[in-house]
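Please read through the structure below; I'll follow up with questions.
== chain A ==
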Amino acid sequence: MTDALLLYLAVLVPTLGSALLPLAGRIRPGLRNLLALAMVLTPLVCSALLLAGGQTVTVEPWSIFKLQADKLAVFMAMISSLISAVIVLYSFHYISHYENQNEYYFMVVLFLGAMMGLVYSAHLLLLYVFWEITAITSWRLIGFFRSPKDVLRADKSFLVTVAGALAMLLGFIAIYTQTGTLDLTRIPQGTVLPNLVALLVLAGILSKSATLPFHTWLPDAGVAPSPVTALLHAAVLVKIGVYVFARLFIVTFALTAQQQDWVLLIAAASALVSAGAAMIDTDLKRIIAYSTVSQIAFIFLGFAACPLVKGGAGQEAAIMGVGGALLYILMHGLAKGGLFLCAGIVEQNTHCKDITRLGGLIKTMPVTAVAFLLCALSVMGVPPLGGFFSKYMVISAAAAERPWIAAVFVVGAFMTILYLFRVFTMVFLGQPRGELAREGSYLMVGCVALLAVMSLAAGLLINPPAEIVHATVLQMLGIVQ
Partner candidate 1 sequence: MLDLFILAPLACLILINLPPVGSRRLALPLAMVLAGVQAIAVLCLPYMPRLDGPLTSFFNFGLQITPLGRMLLLAVGLVAFVSLLVGQASLGQDRRLWQFASMMLLAITGMNGAVLVSDLFSLYVFMEVLAVCSFILIAFNRDPLALEGAFKYVILSAVASVLMLGSLSLMLLVAGSTGFAALKAALAAGSASPLLKLAMAGFVCGLFIKGGLAPFHAWLPGAYSSAPAAVSVLLAGVGTKVSGLYALLRLAMDVLPPSAALGQAVMVVGAFSMVVGAVAALVQKDIKRLLAYSSISQMGYVVLAAGCFLADAGSADWRLVAAGELAMAGAIFHLFNHSVFKSLLFVNSAAVERQAGTTDMQLLGGLGSRMPVTGATSVIAALSTAGVPPLAGFWSKLVIILALWQSGMQAYALLAVAVSVATLGYLLLMQRRVFFGRTAPNLQGVREGSEGYVVAELILATVTVLVGLAFPLLMHLGSFLLPANLNL
Partner candidate 2 sequence: MTPQAALIFGTFAVGAVLVLIVGFYSLLSTRNLIRSIIALEVLTKSVTLLIILAGYTTAQQALAQSLAITLIVIEVAVMVVGVGLVLRIHSQTGSIDTNTVENIKG
Partner candidate 3 sequence: MSANVLDIALTVLLVAAAVWTVSTARMLRSVIGLAATSALLTAILFRLDSPLAAVFELSVCAGLIPAILVSAVGLTARMDDDALARRKRAKLKVFALLPVILAAAAWALVRLNVPLDFALPAAQGPGATVQTTLWNLRQADLVGQIAVLLAAAFGVVVLLKGKSQ
């Protein structure tokens, strides 16, 4: 198999194949489920093979349809499809209780397909197209339960992300006006964008990755089924924002120091405000969602902490920051996916999301509780879980250039510990309230355990992911082609 074919398969199998799932569902639900899993695993396998190949693959069949698989794209694609695969597996049982399953699988696989398209696209318009497809699918998925509140929240998320995306589109148009092309491979690396343009593009990124001031849709989206929230938070949606940030502002363009300051200020505010909100809110999924908002800010911190200078000590810090941010994407994805899937088990078995009315579940749900704790520890950055390394690296990179920002994020890290422990203790420890629910099904519990174990393994065996990330960063910064 050639690399180009792998690339096509990774993008086209889930995007185009997803349309088959409703048909398959009419024949047999089991067939549909397996097909969905296969379609999610295809990009994983293809991306893994591309990673093994190690070459940057570019295909350009026509016009704006230009795909490129560099290390960054492959890395993101692997994370997304890996976590998505676990989520789809989890859905087999979770979603079997509800209506509209055909649409669910269609949208989930299309969602991932769009993500694949997005990460592999080398043309800004193509990227934008996939970007909006993810907005559409997330809209349908958030409103999955169809109650008026659900649909309202789905609309909110759709509107906010589309508003941001349109601002970004204006930014792209300005880029086109400035550079004469939207082909990322033809824009000279390190091009500096005017402030207005950078802000426009940033607005899209911030709205997608749920960062202040466009973040409130994400907690509201907690009305979605838990696998969907896991997908939104861990695998696909909010990661799109940070991926595009990396793709545009690390690989292609360069932020000025002033623009970096803006990003960092927004990220710092985002980290603190959402952490504060997570401390106050009482809805299990909203709290975890606020936690995502807060953690995404750390990713931005890593990306924007250092000027991307080549050579010297500055380069070391930049490598550290970008690498930390990429690792953060991986670690946060694994852990946050696990947290939401745990929340899904709790929610489905207790029919309750209010943490003040939960308690003592560790007695009946030991595996879920331990998995939750492990994932929470990873998010907090406690060794030996994977989150430790990424958190250290982003804070370290910030400390190199902007110690004050690093200090603010340290406060954010404090608050992470506080609110995650608050959730964990209120839900799983303490006095049981009412009848204790049963543990989830083997499949679902297995999925959360898998994610927790992966979080742990990612820390204990940090070497392989760190090597991949290191190579990716070197390529991103143009140090090694």
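Behind the choice of candidates: all candidates are chains of the complex that A comes from, given by their letters.
Please note the rule applied: contacts are C-beta pairs under 8 Å (C-beta built on N, C-alpha and C of every residue); 3 or more make two chains touch, one makes a residue touch a chain; residues count from 1.
Being a predicted model, the structure only gives us computed values, none of them experimental.
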Practice task
Name the candidate, out of 1, 2 or 3, that touches chain A somewhere in the complex.
Solution key: 1
Practice task
In the complex, go through chain A and note every residue touching candidate 1.
Solution key: 62-65, 99-100, 123, 125-126, 128-129, 132-133, 135-136, 139, 143, 146-148, 151-152, 154-155, 158-159, 162-163, 166-167, 169-170, 173-174, 176-177, 181-182
